[in-house]
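A single protein chain has been removed from this complex, and every other one stays in its place.
Here is chain A:
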Amino acid sequence: MENVDAYSSPAPPSAEADPVLTDSGSSDASSSEEHMPHHFDVPHLVVRLVQCQHCSRPLHSPLRLPCGNTVCRSCLPPARPRTGITYPVAEGREEGFTCYWEGTNNCVGEHCVGDCGVDVVLCNVLDLFQEELAFPMPDAEAQGQPDSAGRLVRWKVDQTGAKSVEAQNARLSQRGWISGLYLLAWEGRFPCNAMEVVYERSTESAEEQACQQHDRIRFQKLRDRLRAELDCQVCYSLILDPLTTPCGHTFCRKCVARVLDHTDLCPICRRKVGMPATIQSEPLNRTISKIIEYFFADQVASRREADAEDELGGDHETNLPLFVCTLSFPTMPTFLHIFEPRYRLMIRRVVDSGDGKFGMVMYNRRGREQADGLGSTAFMQYGTLLMVQRYELLPDGRSLVIATGVSRFKVLEASELDGYHVARTERVDDISLAEEERLEAMETAASAMPDPTQSATAEHPLDSMSTQDLLDLSRDFIRRQRQTGAPWLHPRVMLAYGPVPIDAARFPWWLASILPIAEEEKYPILSAMSVRERLKISARWTRELEARDW
C-alpha cells in the first residue's frame, strides 16, 4: 500500500514531541486530561463512529442491515435474485445478498434488499458531521495560520492477507485533529481499522492550544446539534437501545415493542414493520448505538435508571402491577391469554425486568365499596401474587402465561401506569399455628354441649366440627362427585390442578380453583385468615352444591 503522506516528511519528531494522544490512551490519559475534555482525547474515535466499515469513508446514504450493521448504499454487496421464496410477496423482496458480517454479530448471512431501508436518523446525523467537521470554521480568530506543512498523524494498519502490520501516516490540511481526520476519511485515506494512532503535537504551545481549542469547539457544537436528532419519536427522549425498522426508522426498542402491541405499522411511514413480536432478539442499530454511547453515555445511564424505576416503581409492596381479570389462589396455577395491549406491556415488563411477579385481582362487577378508603375501585381489594412459570409469546404479540399463586395481598392504594393498575399492597398471611389450634379448640369446645333445639337428623353445625372433620367432609364430597362422573372433575382438570390435596392448608385453594360456582361466591375465601376458616367456607360450598339438584 502506498504511503499516503502527501507532503515530504520533515525530520523525525523528537522524543519530546512524540505521542501524547494514543489509541490505548492508558499511559497518557492523565496528561491529556489536563488539556482536553476526556471525551475526545482520541479524535479518530469520533471519526470512526461514522466511517463505513467497508469503504472507510464517512457513511453515505447509509442502509440499515437486518443484522444491525450499516453500509453505504454504494457498498451494498451485489444483489442476486432470491429463488424459492414465495412469501411474503412485496417490493424489494425478490433480491438478496450475502452480508459482509456473515457469521459474526448475530448475522445470519443472507439479507433481503427490501429489508435494508435508508437509515433516516443516521442520515441526519451524518449531515451534521459533514456540516460541523468538513467545513472551515467561520470564526476567523480560531482559524489563524495553520502549520505550513500540516500536522502529522501516524497509524498502523493490519493488512489482512499479507498478515503484516503496515505503518502509515498523513499530514492534515485542516487545523484541529477531528476535522482533519474527518476530511482524511472523506478522501478515503484514513482506514476505519487504523490502530495505534499517534498525533504529533506542535512544539509551539500557542499553536497547540489553538488546535485544542479548535477541536473543543467543533466537538461541543457537533454534540449539541446531534442531541436534537437522537430523540425517539415515540417517547420524546434520547433513544434507548436503538432499533431500526426495515423501513429505516429508529426508535427505542421498548417503544417499538409497545407500538407493536397496537399495530404492525411503522409510526412514521406506516409501512409494515414486519418484525416479530419477539422484538427482544432483534439486533440493535450498532452504528447509532455507538454514537449515542460515545456522545451521551451519561444521559443513557440516567435514562436507563429512570426507566427501570418508572416501569416497576420500586418493590412490590409499594407498586405491584395488577392484572384485573379473575380469581387466583395461592399454590394453584392460573392460565392466562394476554391479548390486551396494556397487559401485553405489563407482562413483558414483569417478565423482562421484574422478577416475574404480578398481582391478580378480580373485577369489582357490582361496584362494591372497598375498605381502607379505596372506594369503589374497578377491582376487589384482595388478590393473589402470581409468579410467571411459563411465558409463551405468540407470533402476533399475544402471549400465553402460566402463573402460580405465591401469596395473598390486599390493596391499600392504587394508581395507573400506562393503562394498567399498580398498587401499594400489604401481604395477607394466616394467623399463627398456635392461634389456629386455639381457635379450633375454642370453637369445638363451645359447641360440645348438645343443643336441645337441634334435631338429631340435622347436619352438624360447621363451627362444632374439628378442622380434620371439615376437611374430610369436603373430600368425601369430591369422592362422591367423582363417582358420579362430575364434568368439573374431569381428568384433564386434575392434570392441570393436581390430585386432591391431602394437606388441609392447600385443599381449599384447590377446591376454589375448580369448583363450578361464581367467582363472587369464592371471593371471601381469599381474605380468610385461617385454615379452619377456609375449610368452613369450603364445607359450606360443598353442602350448598349437594343440596342443589345436579
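Here is the rule we use: a contact is a pair of C-beta atoms (placed from the backbone, for glycine too) under 8 Å apart; a residue touches a chain by one contact, two chains touch by 3 or more; residues count from 1.
Note that in this section contacts and distances are computed from a predicted model.
A.B. asks: Quick one: find the hidden chain's UniProt protein name among "E2 ubiquitin-conjugating enzyme", "Large ribosomal subunit protein mL38", "Exosome component 4" or "ER membrane protein complex subunit 6".
C.D. replies: "E2 ubiquitin-conjugating enzyme"
A.B. asks: Decide which residue listed in A:Q159, A:Q280, A:S302 or A:S415 touches the omitted chain of the complex.
C.D. replies: A:S415
A.B. asks: Among A:V50, A:V198, A:C211 or A:V259, single out the residue that touches the unshown chain.
C.D. replies: A:V259
A.B. asks: With the full complex in mind, choose from A:G117, A:G248, A:P341 or A:P501 the residue touching the hidden chain.
C.D. replies: A:P341
A.B. asks: Which residue among A:C55, A:V113, A:I217 or A:I268 touches the omitted chain?
C.D. replies: A:I268
A.B. asks: Please output the residues of chain A touching the missing chain, sorted low to high.
C.D. replies: Given the touch definition above, chain A has residues 233-237, 255, 258-259, 261-262, 265, 267-268, 270, 310, 313, 341-342, 415-419, 422 touching the missing chain.
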